[in-house]
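All protein chains but one are shown at their positions in the complex.
The block that comes next holds subunit A.
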């Protein structure tokens, strides 16, 4: 109901624009010779429009946010004694049901006896109250629009700097939009910090950062045996970096070379085909890569290594053969390789942009010296683009570290501290997922560990991103 105000405000705003423009035109026409209005009539129109629309919208939003709680408080303030006597939780349920009944919906619970009667009266009161508040909100919005309009009308005169005022409002609006993203990020950081602090009260920071045992089982009952829990994050970060490095070994050369192909070698036709295909690859959801890794690549790798192991068994490399025969689907190599494939389009499109940003004059200079394409790429373009490419690779690394779905499906859960790519490892993100899915209690270190991990991960990727941005920026300054 309240939201009906919005089209109304829109109509008002258009009228205000027309009126403001008209008034400004008339007042400007009344000027004596030689004088000129500061702003154009349209800008006066926008000025009036803003003064009508903004107060009305602010009032509407405030009404929307506060009318519910206000109605609730008013209802609760003079509710019958029988309701007041209810314990807080039940009382909330009662008022909720009263509101629903008042709106003509079904109540959640059956309230009998005295409470049943109270519910009927309270429902009626609730309905009246909500109606009053709604209409009050609408009226307040209209009033705000009218007041704003009158104010604008009183302000419009040839000397009004409407152009600058309107620019100011637009700047404010754009700032508000960007502030939303920033404030959200700040909020996320603070919630992470808060819960991490609680975690680090239970588990010392040093143990978390330097411990080599990860087994986040904690006794739920005091008398439980054998679950003391260990929160050493080193194996997780080791697994994360192992997989990241494997991914970069795949993604960095392939992505970079395809970028060079696209920007320097490809004809318009093949560029027109290859680039969109790469972009499609970039759009594949990571969960799809995840089951590609788990169901296709994993078994294929396992069979390959098992087969290799079978051939080696009994020979001089018997021990290695024995090991290879036991290799499982879930290994760091599979997760890393598939993640690398996921990162190829990311690396290649970033590097493509960077290589294209190298001025054409440098290419011309090199070709005019009689250099071939590959000489030009190797001796001029890559050195010139290197800082930017390094930045792109760092960004890709931070994506690899933060990537969750592929590793959840393909890397496994065992927190092994190893550099063997054929072993099962687990990553920070996988552990966060494991810790926070399913039932959990939010005051045990087991659950809170997720926030500790999250914060550390956030800091690592933040650092990588800052370094990457720095590098890219310095590079950009060179040519602009």
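Note that a contact is a pair of C-beta atoms (placed from the backbone, for glycine too) under 8 Å apart; a residue touches a chain by one contact, two chains touch by 3 or more; residues count from 1.
The definition used in the following text is that contacts and distances are computed from a predicted model.
Asker: As a check of understanding, state which of "Ion-translocating oxidoreductase complex subunit C", "Glutamyl-tRNA(Gln) amidotransferase subunit A", "Cytochrome c-type biogenesis protein CcsA/ResC" or "Phosphate ABC transporter ATP-binding protein" is the UniProt name of the chain not shown.
Answerer: "Phosphate ABC transporter ATP-binding protein"
Asker: With respect to the chain omitted from the figure, which of A:112, A:154, A:178 or A:267 is a touching residue?
Answerer: A:267
Asker: With respect to the chain omitted from the figure, which of A:366, A:427 or A:447 is a touching residue?
Answerer: A:366
Asker: Spell out, residue by residue, where the missing chain touches subunit A.
Answerer: 267-268, 359, 361-372, 375, 379-380, 383-384, 478
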